[in-house]
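Only one protein chain is missing; all other protein chains are in place.
Letters A and B mark the chains in the order given here, with residues in each chain numbered from 1 onward.
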Amino acid sequence: MSKQILISDPTLRDGNHAVRHQITKESFAAYCAAADRAGVPIVEVGHGNGLGASSMLVGECLLTDETILRTARENLPRSKMAIHAIPGFCTIQRHLTMAVELGVDVIRVASHCTEADITQRHIDFARKNGKEVYGVLMMSHMASPEMLADEARKMEAYGAEALVIMDSAGAYLPADVSRRIGTLVDALGIPVGFHAHNNLGMGIANSVAAVEAGATIIDGSARGFGAGAGNAQLEVLVAVFKQMGYETGIDLYKMLDAADLAEKQMIQSMPYISSTSIVSGMSGVFSGFIKQVNSIGAEHGVDPRDIFFELGRRNAVAGQESLILEVALGLKAVKALAGAACA
Amino acid sequence: MTTRKTRVAILGTGNIGTDLLIKAMRSATLECTLFVGRNFRSDGMQKASNLGVNISDRGLDGIVQQADNIDIVFDATSAAAHFEHWPVLQALGKTVIDMTPAKIGDLCVPAINAEQIVASRARNINMITCGGQASVPIANAIAAVQDDIDYIEVASSISSRSAGPATRANLDEYIETTEQALIKFSGAGQAKAILILNPARPPIDMQTTIYAKIRNPDLAAIRASVDQMMARIIAYVPGYQLIVPPTIEGGKIMTTVKVLGNGDYLPRYAGNLDIINCAAIGIAEAIARQGKE
Partner (left out) sequence: MPEAIERSLRQDCHASLDILPGLSARLSGHRIAVIGGTGFIGSWLAETVTALNDDLGCKVRIDLLSRHAAAWLAAHPHLDREDVAVQSVDARSPFELARDTTLVLFAAGYADPRMHASNPHQVFETTVHGLGHALAVASRLELLQRFVNISSGLVLGDVPGDQAMSETRIGALDFTRFHNVYAEARRAGESLVAAYSGQYRIPASTARAFTFIGPYQALDAPWALNNFMRDALSGNDIRIHGDGTTRRGYLYGSDAAAWLLKLLLDGKDGEVYNLGGAEPASHSDVAAHVAALTTPTPRLVHMSKPGLAGRNHDFFPDLQHTHSDLGVRAAVPVLSAIERSMQWHARRLGVTRRLREDVASR
């Protein structure tokens, strides 16, 4: 029985979150070439929030989407090029059409885990244009396994060819992953995948649990380069899966080389689990908020950890960055009142 | 001179149409003479019937049959349907307020161009989008005192529960229509619209943040201009609030508004749906008032 795992590598997409979407053209070129040499099957590129997301809301990208796709395509002779696309940020006419023209292979259409029905037209467009299309459910800890399955089935009905759930906040423990992946594998006729974040140090363990529960697609980033505490560390995954007897098709040495290159070339600070990462993982808030929470917290003299728990309480979702300032100002006002009351 | 109210027909008996009906019935200058859709069993139809409003399930034909008793038509169906409706309504000489993203006619934000729309006797008036009604007047207010706006961005978040199937199936049209209106009414070089559905409970109120990239921002002038525009908007959208006044944040201007719906037929958290309806009624009343002079 062949035990194969399809690795999808979002180093150049999720990693863009870690550097406020400032990955350079040279880095795109260099890492793509290295990943291609290593036989990484799918390389995902773009702004952290996907195609068309460069904005003041979630951060402006150094490069245009067009430049990123051209550069990547030139340096991925064999590997598939993938993009992340969130309807509401990304339109078919302005963004997806261009991506198709520039040779994207895999379109991962993503929504918040309870809003799959916004992806219908984008998935349909991708299928009509002969591209592989995955459905992606973000912040998947915010729905029960059964509800996730219902939303996943919508995407399957729309034509998604695989379904990936993301632990965007890094909130899961392995048992959570097993249950969810197991429920999805039972409910769907298409392959199921998992995208880990490492806020609670569970990136590798959760990915292993996902595979053991039947997932066949796993996301991992070089050195874990990704939003917040980072993703499951790709080269570690490759090693672990090899030890477990799974085939990834990736050359271990060349993968290690690619990770070394990523570290030298573009990773300004190595992903690690900071205090705020732990807090965002515990509070179930999107990791990508971290830099803005920290900077707004510093600017207004509010503890970023308090901001996180409050955002978690308010069920903040990705794209609600404008809420961070409102929450910070609110907490500041409460602090001032408390201070005044004591005075 | 006539004291007759301006007679409106509402085409589309879903939640939007029904909410429009309740607003029209409250109006001093408008009277709904026909509430028309395709299904007598729809909740809106039955509500209208209970309210004593003249109803029809003949769709566009219903309007054609009763054309003599109608001055203005609100089209609250869909863009695709509106493309079919317009030639017929145009031939009948009716003024149409288009609630869909079809964009056949003149884009209207009452706080900005009600007077021009009325004076031009435009026959097809498009109400852009909910996010557009919330953000475009603010963008316009900023542009009034700054002539070097490189880029305007509008990010709206609405509660998941207020986003029905029509919204979800038409996110791209929403984005494109809003961006078009932003550029038209602010002169910005580029525009970007973002829509986020938030599933939080209790459902959140509609909130829109406007960002502008301006080379030499004059914050005081911007604030004054926005305050003036706020007053014009509140005249027909009572639930419109400025929750973060124009601020310079990271080298860009940002400001946030919230719309609390009136709760006529839709829940109050659906401020997104309420604002476009308020705007539609607003321009209809402006037309009605002009007709009296």
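As a working rule, a contact is a pair of C-beta atoms (placed from the backbone, for glycine too) under 8 Å apart; a residue touches a chain by one contact, two chains touch by 3 or more.
Small disclaimer: the values here were computed from a predicted structure and weren't measured.
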Absent-chain contact - pick from A:60, A:124 or A:150: A:150
Residue among B:47, B:123, B:232 or B:252 that touches the chain left out of view: B:47
Chain B, residues in touch with the chain not shown (by the definition above): 15, 43, 46-47, 160-161, 164-165, 199, 201-203, 263, 265-269
Contact footprint on chain A, counting only the chain that is left out: 114, 117, 144, 146-147, 150, 154
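Going forward, only the chains that are shown with their structure count from here on.
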Chain A and chain B, separation of their C-alpha mean positions in angstrom: 36
Residues of chain A touching chain B in the complex: 55-57, 87-89, 91-94, 112, 114-115, 117-118, 120-121, 142, 314-317, 319-320, 322, 325-326, 329
Residues of chain B touching chain A in the complex: 153, 155, 157, 160, 165, 168-169, 171-172, 175-176, 192, 194-201, 207, 209, 211, 213, 243-244, 249, 252, 254, 256
